[in-house]
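And then chain A:
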Amino acid sequence: MTGCHQKWNAERALATIRGLADVPGALLPVLHALHTDYGHVPDEAVPLIARSLRLSEAEVHGVISFYHDFRRTPPPAHTIRVCRAEACQSMGCEAVFQHLDGSTGPDLAVETVYCLGNCALAPAAMVDSDLVGRFSIAKADRALAELGARP
Partner candidate 1 sequence: MIHNANQIAAFFAAYPREEAVASVEDHLRKFWEPRMRRQLVEYVAGGGDGLHDLAIAATQRLAT
Partner candidate 2 sequence: MKVYVPRDAAALSVGAEAVARAIARLGPDAEIVRTGSRGMFWLEPLVEIETPAGRVGYGPVEPETVSSIFDGTHPNALGLVEDLPYLKNQERVTFVRCGVTDPLSIADYRAHGGFRGLETARNMAPAAIVEAVLQSGLRGRGGAGFPCGIKWRTVLNEPADQKYIVCNADEGDSGNYADRMLMEGDPFLLIEGMIIAGLAVGANQGYIYVRSEYPHAFRTLNDAVAIARDAGYLQGFDIDVRLGAGAYICGEETALLESLEGRRGQVRPKPPLPAISGLFGKPTVVNNVLTLAAVPTILDKGAEFYRDLGMGRSRGTLAIQLAGNVKHAGLVEKAFGITLREAIYDFGGGTASGRPLRAVQVGGPLGAYFPESLLDTPLDYEAFAARKGMLGHGGVVVFDDTVDLARQARFAMEFCAIESCGKCTPCRVGSTRGVETIDKIIGTHEPAKNLELLRDLCDLMVDGSLCAMGGLTPYPVLSALQHFPEDFAR
């Protein structure tokens, strides 16, 4: 997922956008597609999206900013998303999160997520694209070592 994003290419992006423009309610699918390609929605994409989907640029900005998934800047190489919702709270996710929080750096983002649907194996986390159950400080350290993102 991360690390395999393309360099911005307006022509290719336009082709991606136009390929989806006729889908009803195309904006979210378009933004997801750009995310898949570029890891974020570059500023340059906004006018292209707006024109292709017959939206105003303001609307596109409004939608991007509403959804926490959509980024305006390239992502760090790795992301660990720790679930901090109730089921995971009951199993001590907070300690794991606090443990990881200090590890944030240019190569690693530690983010909060509310529920990964793995509440029976709480605490849960998503290490890049891998879902991890029964997450713990030990598992967190192992993940950091594997990602090579230990500060």
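Regarding candidate selection, all candidates are chains of the complex that A comes from, given by their letters.
Definition applied: a contact is a pair of C-beta atoms (placed from the backbone, for glycine too) under 8 Å apart; a residue touches a chain by one contact, two chains touch by 3 or more; residues count from 1.
These figures come from a predicted structure and were not determined experimentally.
Q: Touching chain A in this complex, which is it: 1 or 2?
A: 2
Q: Going by the contact rule set out above, which residues of chain A touch candidate 2 in the complex?
A: Touching candidate 2 from chain A are residues 23-29, 31-32, 53, 55, 59, 62-63, 66-70, 83, 85-91, 113-122, 124, 126, 129-134.
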